[in-house]
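Below are the structure tokens for one structure; questions will follow.
Only a part of the assembly is drawn; its chains keep their places, and the rest are absent.
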């Protein structure tokens, strides 16, 4: 039933909603009127934190599930998911303070995301090879 | 077979494509040349409508499906999905007229999205507890 990856999915999306809440709060506090998304450096950092996480979620979520389904190792997928979440939390707080300090958190989540995607790809290709071999 | 949430998924994505078509039309009509996404307030509002909906879809779609799968209540997931869609349609037309009138539609879809995500989380945690209990 893939309960662990389902739990990771919910937790990752809660981190993302927390980032979105910070963007909304920064919009009011720093006086950046919608629809603008530029004009104040601190607001722009909060905005980019959420935008960059969205850019990663579109890879992370499918990779997480495909890894779990096609390798059969749910717990490895979930463990990589925990690393992604930790990386994103570090990224959120450090980028908000200063743009130049965003690399550590970004790097942590990027590695987890790429391992998940390549692992998923490996699992799918391996299953394809076996299915043609047995056909 | 989760037919109702599949139908909601298709309808939500059609609303999103409709928003995208409005962005493209506004780009031509208001003379905002690619790759720019700023410079004309009306264009920026159309652009933010679609961008904000994308920011929500990345939560809404996984939450919709996880809610249906892990609570077993497809019809509640689908009903919340209808609320999300209605909220997004109100948001689209009101934000396009004036940025300050975007709150009602935003609030409606946000509530549906959060209930779906928390419900999905509850269903997953409950299933995890039962699985450890019976192990």
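All chains are identified by letter, namely A and B, in their written order; residue positions are counted from 1 within each chain.
Criterion: a contact is a pair of C-beta atoms (placed from the backbone, for glycine too) under 8 Å apart; a residue touches a chain by one contact, two chains touch by 3 or more.
Note that the structure is a prediction, hence the values are computed from the model and not measured.
*Asks:* Number of identical chains in the whole complex, 2 of which are shown?
*Replies:* Assembly-level count of identical protein chains is 3.
The definition used in the following text is that only the chains that are shown with their structure count from here on.
*Asks:* Could you work out how far the Cα centre of subunit A sits from that of subunit B, in whole Å?
*Replies:* 18
*Asks:* Sort out for me which residues of subunit A touch subunit B in the complex.
*Replies:* 1, 3, 6-7, 9-10, 13-14, 16-17, 20, 33-38, 50, 54, 57-58, 61
*Asks:* Taking the touch rule as given, give the residues of subunit B at its contact with subunit A in the complex, in rising order.
*Replies:* My answer: residues 38, 41, 44-45, 47-48, 54-55, 58-59, 62-63, 66, 69-70, 95, 99-100, 102, 114, 117, 120-121, 124-125, 127-128, 131.
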